[in-house]
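I'd like to ask some things about the structure below.
A single protein chain has been removed from this complex, and every other one stays in its place.
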Amino acid sequence: MNSNDGGAELRLVVPGDQIDAPPGTQPGSGVCKRGDSLVATKLGELKIGGDVAHVVPTFTKYLPRSGDLVIGYVEAVMNNLWFLDVGGPFNALLPMSLAPWKVEFGAAREHMGYGDAVLARVMEVDETHSVVATMKGVGLRKIKEGVIFEMPPHLMGLVIGSKGRTLQRLKAASDCRIINTQNGRILIDGNSKGIAIARKALQMIEETGHAPGLHSRLNSILGDDE
Amino acid sequence: MVQLVPQLLRQQLAELAANDERTDGRSRWQGRDVELEVDILYNAEGSAKVVMGDTIVYVGVKFDTATPYSDRPTSGSLMTGAELRPVAHRKYEPGPPSPASIELGRVVDRGIRESGCMDMESLCIVPGESVWRVMIDLHVLSDGGNIFDACATAAIAALRTATVPAKRFDVGEDFKLELKSTPVMCSFTRVGGRYVYDANEAEELGGDERVHITLGDEGHLHSLQKGLKGVLMPEEFAEILAQAGVRCAELRELIHSKEA
Partner (left out) sequence: MMGGYGDIKLLNDDGTRLDGRAVDEMRSVEIKAGVLPVADGSAWVKHGLNVAVAAVYGPMEAHPRKIQRQDRAVIDVRYNMAPFSTSDRIRPGFNRRSREISKVTAEALESVVLVERYPRSKIRVEIEILAAEAGTRCVGITAASVALADAGIPMRDMIVGVASGKIEGVVVLDLDKAEDNYGQADLPMGILPNTGEMAFLQMDGDLSIEEYNLACEYNYKAASEIHELMKQALLDSASRGDA
């Protein structure tokens, strides 16, 4: 990967590595302070830009943040709420009042049951990491059709591509509706041939995304660019 | 931990099945590439590692001496243990062996035992007093689907390259464990309504019952097991049995190619 960050310095670091940065540089994500110096806390690429040093991790799990668009699976149903597995360290709570339907108390199960998938938004994450999700909002709904591909969240940038071009190409070549979410779950909906193409491209990104030559490998799956 | 089965996954697998396709692009009876290594662990008298897609298993063979059963004073014994430890998947929990791991050990054990590939009489040290006990331990490190075939393949490969440590027990010189044949297991899972060979992780998660078939050198059946909820018709069994014949022969060739 070449640097496009206009002079930002790139190198791979492992946890514990001391970071050489100009005095006064602040620790960003994946970086902490040890005395007066900065130390990497994650495996990944070090970026120093402006007065902040941070590490773009090679691998990371999804950590919910408010505003995130996510795909969750119903893990449990109570009388008045659903628990959603959003692939993070804690499940999310979807109260009846934030569902898109008018739900009678005790009738939550009639709308969504165990194993159902939903497109939702993270509304709130408090300090103890309790997560509340909502289905009130444009496009948020129970997912009835399509295929969900699980992409490690740190590779979502590659799926989207610069200025969203890779995602556009995926949609065009597969003729599918593709919804990418912050928790790495990608909904692909269309005919089976298109789904197969999209899945093949995503699988390739998952397995070899960081290796050089991604563009030409995408071409061989999606057909030539333009 | 009970794993969540997404409804969409079941729906997707059914659609793929209708088009005779699979999630990873394989054809219905096509297995994943199998990597087999033998004699890889210090301290095990026989060992093998099998990698099939995301599945990785190790099998170790150990020996010790024991008193024979009084009704079979010259016959050695065989024991197969399996542990589905939490290392292998987030769905596995610590604790005493689960029914699933006991089933795995017993199905692999039956295929080897009932094929008669081991001459139990050759494991006699002193009739009525002392015989060799052969202990196979199946150790799954990564469960990416079809751990049964991976374990059975590694187990027979480890046995076929094992050395009996007679010297360490002061009962003569070490010798190669003798095996007369190579029983091989093939497993089929119902996915999207029809059977496929060598199911992967997603296919197992969204699939139904599975059938394990162990065939000997002559193509005879040595062990069968139907596991998980679901039912099958005799015609379906006939179809997968025919496929098992082909697959087992290929795996047997791979196992033999690792023997010095």
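A few comments on the model shown:
Per-chain numbering from 1; labels A and B assigned in written order.
Here, a contact is a pair of C-beta atoms (placed from the backbone, for glycine too) under 8 Å apart; a residue touches a chain by one contact, two chains touch by 3 or more.
Not measured: the values here are computed from a predicted model.
Contact with the omitted chain, checked across B:Ala14, B:Leu78, B:Met135 or B:Leu241, is made by B:Met135.
Checked against the full complex, the one of A:Arg34, A:Arg165 or A:Lys193 touching the unshown chain is A:Arg34.
Shown as candidates are B:Pro6, B:Gly111 or B:Gly144; the residue that touches the absent chain is B:Gly144.
In the complete complex, the hidden chain is touched by one of B:Glu83, B:Glu103 or B:Asp149, namely B:Glu83. Annotation: of A:Gln26, A:Ser66, A:Asn191 or A:Thr208, A:Thr208 touches the absent chain (contact as defined above). Within the entire complex, the positions of subunit A that touch the omitted partner chain are 12, 14-18, 30, 32, 34, 39, 41-44, 57-61, 89-91, 127-129, 154, 207-211.
If you put the missing chain back, the residues of subunit B touching it would be 1, 41-44, 47, 53-54, 56, 58, 60-62, 64, 81, 83, 85-90, 94, 96-97, 135, 137, 139, 141-144, 168, 201.
FYI, only the chains that are shown with their structure count from here on.
Rounded to whole angstrom, the centroid-to-centroid distance between subunit A and subunit B, based on C-alpha atoms, equals 37 Å. Of all residues in subunit B, those touching subunit A in their complex are 4-9, 11-12, 15-16, 19, 21, 23, 25.
Within the complex formed with subunit B, the subunit A residues making contact are 73, 75, 85, 114-117, 143, 145-148, 192, 196, 199-200.
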